[in-house]
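What follows is a single structure, written as structure tokens, with notes after it.
Note that one protein chain of the assembly has been removed; the remaining protein chains are unaltered in position.
Order as written gives the chain letters A, B and C; numbering starts at 1 within each chain.
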Amino acid sequence: MSNHTRILLIRCSDEPGLIHRITGFLAKIGANIIGNQEFVEPLQRVFFMRTEYSIQKEEEDKTILSELLQILPKDAELKLSTSRKARVVLLATKEPHCLGDILLRWRYGELPMDLLGVISNHETLGDLARDFKVPFVFIPSDGMTREEHETKVQERLQEMQPDWIVLAKYMRILTPEFVRNWGNRILNIHHSFLPAFVGAKPYEQAYKRGVKIIGATAHIVTENLDEGPILVQDVCHVDHGYSPERLVLYGRDLEKVVLAKALRLLLEDRVMIFQNRTIVFE
Amino acid sequence: MSNHTRILLIRCSDEPGLIHRITGFLAKIGANIIGNQEFVEPLQRVFFMRTEYSIQKEEEDKTILSELLQILPKDAELKLSTSRKARVVLLATKEPHCLGDILLRWRYGELPMDLLGVISNHETLGDLARDFKVPFVFIPSDGMTREEHETKVQERLQEMQPDWIVLAKYMRILTPEFVRNWGNRILNIHHSFLPAFVGAKPYEQAYKRGVKIIGATAHIVTENLDEGPILVQDVCHVDHGYSPERLVLYGRDLEKVVLAKALRLLLEDRVMIFQNRTIVFE
Amino acid sequence: MSNHTRILLIRCSDEPGLIHRITGFLAKIGANIIGNQEFVEPLQRVFFMRTEYSIQKEEEDKTILSELLQILPKDAELKLSTSRKARVVLLATKEPHCLGDILLRWRYGELPMDLLGVISNHETLGDLARDFKVPFVFIPSDGMTREEHETKVQERLQEMQPDWIVLAKYMRILTPEFVRNWGNRILNIHHSFLPAFVGAKPYEQAYKRGVKIIGATAHIVTENLDEGPILVQDVCHVDHGYSPERLVLYGRDLEKVVLAKALRLLLEDRVMIFQNRTIVFE
Partner (left out) sequence: MSNHTRILLIRCSDEPGLIHRITGFLAKIGANIIGNQEFVEPLQRVFFMRTEYSIQKEEEDKTILSELLQILPKDAELKLSTSRKARVVLLATKEPHCLGDILLRWRYGELPMDLLGVISNHETLGDLARDFKVPFVFIPSDGMTREEHETKVQERLQEMQPDWIVLAKYMRILTPEFVRNWGNRILNIHHSFLPAFVGAKPYEQAYKRGVKIIGATAHIVTENLDEGPILVQDVCHVDHGYSPERLVLYGRDLEKVVLAKALRLLLEDRVMIFQNRTIVFE
């Protein structure tokens, strides 16, 4: 009988005795807790928990979840990881640094995901994807409305059934409808330290503002552009001698590392979203 | 005959041969260059230079400056440091961390300035200033308009004749007139990574936005609130577990170190302002 | 009946069901868990837990601890915070930046401790301590052996009965006997990114080695100089233009902030020591 490792995410109103009840239930079904993290949001008293456990006899997921719901507050939301790898589609445009970085990490086993393909509105990066033996889907947007183009993209996404859509420098603004369709499943990298420099050309904005630090932000896409929940941010110091071009160059290194970290957090079920914020159990 | 150390700041349109002419002039008057830094702003071709030199025979400053102007482009602006220490006034309200930090550094010789006094709209920090033997001027604002209060503050400033006014957590918004009167001589610490979270309560804003990094920004005050030239910024990583109160606590450490660094840069004549940016010759 | 907030630290061998038993016990005595953090050291399977709870009926501490020990593995070690503030003595020599910073934070309520006094082998900082109304004990070391001087220092420490001794730039090496006497209760700030540059003059060493980053390390003092468990570290980027003097200047800002953070972690019972490492429940 082999051991299975599962990850359980719980969110509910806080009340006394929650951890005791949950750990009691896990003991009852024979789960051995490997790691456990909790957080109570102090202003609204919401309880979050991530438990990683190993179990020999594999219970039916539905049974586990329905029994858990009976001992938790009524507003509880649960997620139990499956044994299959998460399915991921990458969207890109012309810039190679984030796409290439993810492809490299995936090729050498650093990102445990089932990489379904790369969709792009340009052919520029097709060779790169194909060199890594990843299907490349070119969907040009010339002469189309935003909605027409998105319809074609979503047709392919519907076929692929991704758990996560990663915008690896995808330079098109998504419609609210698109975002709703894939609610909380789209990860984006923004090339600034949000909420500074929302919108286009953040490095030019940063140069003009004369900031002494630049950054990058990985966030979940919501209907409000650049305002979704933030997963990872990083920064580096710059000075007056940095031209806009050099800001771009240094920014790219931030972008690719920040995006990869955020994607790994998602793949390892370490992120819970609460209102417009994230709880990240690192 | 003793040696004098002087700092010369030059700003003018760029043109070939500038450095050669300037260093030639300095050689002619017997100056020995200790350090030399130049920068050419690439978009508008403006030349900036900071030269630290020692000289035995102390020429008349006016002579030096007028002779230099003859060999430089017509738009040249010069600043030659004097031998006297810069005169500084601190403005504060109730929070002690920035004020206390500056007082400590000044007491032990880390900030080479003539500290003229502390002006505050509250009595809270009077004991602190007095313990450091620094004059404390309490100018209450109760029952006054902003203009009336500022008039009283400016009367005291007129008497003190500061080179620099440091807002060490001074929680009042200055009128454009006040800012104009002390043009480019007011240093402020803002408790966020500008341009993120302009305005009031940035740590509450940061908590609500769920950022993973918080920061502090020291900048010159201009008529547009929180939009003046930035001198120094620093940041630290935070996570979902940081309450607004803890963000404040960590933010304070950033604020006081960033403000002190910025003040030291000013006192050492290392900052030149160009449009809304700074050239910092560290 | 008022509410009491207590902090419980537990360390023991890991085994299934620990959290369930501990939280069950806490529920039984009417404790309401405010925050809970656990960690299992993966190589040696040691379990660490920090629980902050509020309770109305104040049980006898001894009763709580003895009942807890009955449901935990035999090697369990417990610590239950008391309601009194921790008692702290500062040791310093001539450098004012760490001492002054702690005094400021303590004066304005940022460090919840009972500050018993400052002991120094020089008179230099006496005025500073007295300005903050803190007893200053001058114990000169001239003409004494290390042991003789330490004997005098320890006599005063014995009278003061500190929970924590903070070496705020105390530039004397302690004997192993002294360290043993105050086992794991001495906090030191080392002016480098340990384990780089152990020993004296780390900034000179850093300059000669040409590092591009300098750091500071707060650690518990053990018998092996500079090798005790690390609580907090921080760094900043430097370049070839930084003279040894400027490295010192920038290093001081790191030192004082790092030391204060470490002290706050100790005062809030957030640190557990395991072999030569720390578990820090931030």
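Everything that follows uses one rule, which is that contacts are C-beta pairs under 8 Å (C-beta built on N, C-alpha and C of every residue); 3 or more make two chains touch, one makes a residue touch a chain.
Quick caveat, the model's predicted, so the values are computed rather than measured.
K.L.:
Which of these touches the unseen chain: B:H4, B:R87, B:K201 or B:H237?
P.N.:
Here the residue in touch with the unshown chain is B:H237.
K.L.:
Can you work out which residue in C:T63, C:T82 or C:S243 touches the chain that's missing from view?
P.N.:
Looking across C:T63, C:T82 or C:S243, the contact with the absent chain belongs to C:S243.
K.L.:
Per the definition of touch given earlier, which of A:L104, A:M160 or A:L267 contacts the omitted chain?
P.N.:
With A:L104, A:M160 or A:L267 as choices, the missing chain is touched by A:L104.
K.L.:
Using the definition of touch stated at the top, determine which of B:E38, B:D163, B:E223 or B:E268 touches the missing chain.
P.N.:
Checking the options B:E38, B:D163, B:E223 or B:E268, the one contacting the hidden chain is B:E38.
K.L.:
Residue-wise, where is chain C in contact with the chain that is not depicted?
P.N.:
39, 42, 193-197, 208-213, 215, 229-235, 239-241, 243, 276-280, 282
K.L.:
Identify the residues of chain B touching the omitted chain, counting contacts across the whole complex.
P.N.:
On the side of chain B, residues 16-17, 19-20, 23-24, 27, 32-38, 40, 237 touch the unshown chain.
K.L.:
Mind listing the chain A residues that contact the chain we can't see here?
P.N.:
Chain A touches the missing chain through residues 96-97, 100-101, 104-105, 107-108, 110, 128, 131-132, 241, 249, 253, 257, 260-261, 282.
In this section, only the chains that are shown with their structure count from here on.
K.L.:
Averaging only over C-alpha atoms, locate the centres of chain A and chain B and give their separation in whole Å.
P.N.:
Going by mean C-alpha positions, chain A sits 41 Å from chain B.
K.L.:
Please work out the Cα centroid separation of chain B and chain C, and write it as a whole number of Å.
P.N.:
About 35 Å separates the centre of chain B from that of chain C.
K.L.:
Quick one: which residues in chain B touch 2 or more of the other chains?
P.N.:
Touching at least two other chains: 241, 282.
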